[in-house]
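A quick write-up on the structure given underneath.
Chains shown are a subset, placed as in the full complex.
Per-chain numbering from 1; labels A, B and C assigned in written order.
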Amino acid sequence: MISLTSPVKTRAHGWPAGGKLLALCVVSVVLFAVPDLMFQFAAAMSVVLLYALPGRVFLRHGLRRIWPLWPFVVVLLVWHVFTDAWAEGVVIALRMLTAVALANLVTMTTSLQAMMDVVSWLLRPFARFGVNVRAIELAAAMVIRFTPVLGEKGTALALAWRARSRRPAGWRVIVPFMVLALDDAGHVSEALRARGGIEMDKKS
Amino acid sequence: MNSEHNVVQIALFTALIAALGLVPQLTLAFGVPITAQSLGIMLCGTVLGARRGGLAALLFIGLVALGLPLLAGGRGGLGVFTSPTAGFALGFPVAAFATGWVMERLSGVTVVLAAGIAAVLGGVVVLYAFGISGMAIVLGRSLTEAALLVTAFIPGDAVKAVLAGIITAALYRARPHSVFSRS
Amino acid sequence: MSDCQGVGIHVKSPFMSDISPLLRLDVVDLRIDGRDVLRGITCVSDARRIAVLGRNGSGKTTLARVMAGLKAPTGGTVHIAGVDVARDRRGALGAVGILFQNPDHQIIFPTVGEELSFGLSQMGMTKVAVTDRVEQVLAQFGKSAWHDAAIYQLSQGQRQLVCLMAILAMAPKVIILDEPFAGLDIPTMMHLSRVLESTDAALVHITHDPRIVAHYDHVLWIEGGAVQMQGAAAEVAPAFEAAMTELGKRDDLSDIAG
């Protein structure tokens, strides 16, 4: 499974993930607290600079990731021009773009494993209250396993359909597809149990 | 039902929401996609019930936050939670939970109908409440103004609620034990 | 008429122009993900009992899919009873049926009755005709009680039988069997052999057990996606068995099941 971590290695890849996340939280709060045009403009420019530092490829990659926001920008600007409050519109649009770009920046420079480690660390205190951290980690791994497997099962089912039908499989395979997936879940859980499962530490 | 099965079932539905993100989406003029993923949210509740369904959607949102491109159109990462659709994303787990909660209360009604009603209440009413709030905050608009924007989703989501009803009933027929909201 | 050649060499028989042969593979190639899974497989035959032998991973299942028209070859053509199965799906339905190696990959519906009905109604049969035919096939196997049985409650071997019944019900001209006996017990195997022997359809039987197909008309031995040898069973099957036993005696497994 592909994650959204950038293949272009930056210095920020090496920084501790926890620190990056904390910084992101603080900056986002400040962004939403200061509705000043010049401040928002400066913040936006700083983020563009951050994206430009690792080079062109990284910048282009980053810009592409915030591109889907353009309709919101258009709606905001049109709306505020109509209500004769364009400055407010620009502040809101800039703030939105900056906040998303910054968050994306953290995602792009942090590996999936590093993120998972932060989550495990955050969850550790909750283990005492019955949160099964191992189960959560395993569930995450399972999702990564299931997503392509579901695709594969879908293909197999479509083949089975095609083998006995002249029409291609349409929406009617949704239910058999889910049935197959449910059965698969049964088998996987049994396979998991056969190799220790997730309850081993709880003496049952 | 052992705990392995529990975890695997939850992971399976998380993957299912992700897989539904591969169904081609249609992005409306103001930037929120019409997505099959909200059907996935409804099914989490109608099939798995409140607790498990909510956890499946929570796991989904968690993995998106970690940077997996599981949202419709291959989006993901922390940026999702500061964008105008953040309310919907954060509302997914609550909506799935609410759907399941309603489903579990309607044990006297036929599965199709119960699942349909639960999907409307959880997957539409509750989800929209979150989505509207999120848009209002990020776009700096009033709730009424934001609410106006989401009316565009109502026809699509009505169809999805009906589908959720039909699919849940069919699953209940094929694998009665797997429809936890009923067992 | 049974006229098959080795890799890439294909001499057209003079009889072939008027009536199309049951099975006709013309230099079939298949590339998946940049890997040549099938390489230049050519086979023209009218034999009623054809066997495909080969080791694990040699390409038998892939060949079966191509022969059933489920996968279009990246090179060459496949005709079954004159039908270009990859293109003409309507024609293919009456020409060829396939029993998948893994029953779970074949079964679409939750109950036995629905599973058996599906293919028939896809062929355009009326509802009444479908019901009759399903009952008839179930009765033939002494399994009338299975009509409403939930498939998830059946054992592996029982599912295999369901798959086979579903195909026999459709009565195609050629039936491709991908290791049909692998999970079956002795009585069921004996009975199935008899059923298959008596069926009008021509059989393409995929297996890695040469003894099962010793009496077949034509044997195709596949190795690494290409034809290693083909011809009469009396000749090919023993050669295959000898080669396999020889391989199995080696201690070094580096090239086995590879």
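A few notes on this one:
By definition in this document, contacts are C-beta pairs under 8 Å (C-beta built on N, C-alpha and C of every residue); 3 or more make two chains touch, one makes a residue touch a chain.
Everything quoted here is computed from the prediction, not taken from an experiment.
Protein chain copy numbers over the entire complex amount to A x1, B x1, C x2, going by this structure file.
One rule holds in what follows: only the chains that are shown with their structure count from here on.
A count of contacting C-beta pairs for B-C and for A-C identifies A-C as the more extensively joined pair.
Per-chain CA centroids place chain A at a distance of 16 Å from chain B. Chain A and chain C have Cα centroids separated by 45 Å. Across the assembly, chain B contributes residues 174-175 that each touch 2 or more other chains. Within chain C, contacts with two or more other chains are made by residues 110, 152. Chain C makes touch with chain A in their complex at residues 65, 68, 70, 89-90, 93, 97-98, 100, 104-110, 118-119, 122, 152, 166, 170. Of all the residues in chain B, the ones that touch chain C in their complex are 173-175. Per the touch definition, chain A reaches chain C in the complex via residues 156-157, 159-167, 173, 176, 179-180, 183.
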